[in-house]
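Here the complex is missing a single protein chain, while all its other protein chains stay put.
Right, chain A next:
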Amino acid sequence: MASKERELRVKPINNGTVIDHIEAGQALNVLKILGIGGHTRHVVSVLMNVPSGAMVAKDVVKVEDRELEPEEVDTIALIAPRATINIIRNYEVVEKFRVAMPRNVIGIIRCGNPNCISNSNEPVSSRFVVESMDPVLLRCSYCEFVLDKNIADHLL
């Protein structure tokens, strides 16, 4: 019975992307960052609290028939710095890389300063400069507000 459950959890995909080693509890935020919502055309599997030797528990996201570019996924590093990206073709991992913190984060995080121009009705995307990666420290390019905790709470 246990091996059957295990099989179901890790069932391989034919083509697409597997995002592994996501901090437990962050899988839904990863989907948010990738812009994957209820109307996606792709088959998406979300595994949460999967036992992990290195992380105790982790989340995994599989997106079928979509290959994510490094630039597309780097922002995931804000909330899951240890995440790894596996590109799958014909059931084989053809590419594997770790997310890398981007220099700028645009249009993904809401500024924590309610009086910032990026929180108004202006047609402008929020924009942060990554000042520090560990710990994560973001500075708003407009109002210079520093965001250094609960970053997932500020996802747009």
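The rule is simple: a contact is a pair of C-beta atoms (placed from the backbone, for glycine too) under 8 Å apart; a residue touches a chain by one contact, two chains touch by 3 or more; residues count from 1.
One rule holds in what follows: contacts and distances are computed from a predicted model.
J.: Any idea which of "3-methyl-2-oxobutanoate dehydrogenase (2-methylpropanoyl-transferring)", "Aspartate carbamoyltransferase", "UbiA family prenyltransferase" or "Thiolase C-terminal domain-containing protein" UniProt assigns to the chain that's been left out?
T.: Going by its UniProt entry, the chain not pictured is "Aspartate carbamoyltransferase".
J.: Looking beyond the chains shown, say which of A:116, A:136 or A:151 touches the absent one.
T.: A:116
J.: Where the complex has a chain not shown, which of A:63, A:109 or A:140 is the residue touching it?
T.: Reading the full complex, the residue touching the unseen chain is A:140.
J.: Can you list where chain A touches the absent chain?
T.: Looking at chain A, the ones touching the missing chain are residues 113, 115-118, 120-124, 140-146.
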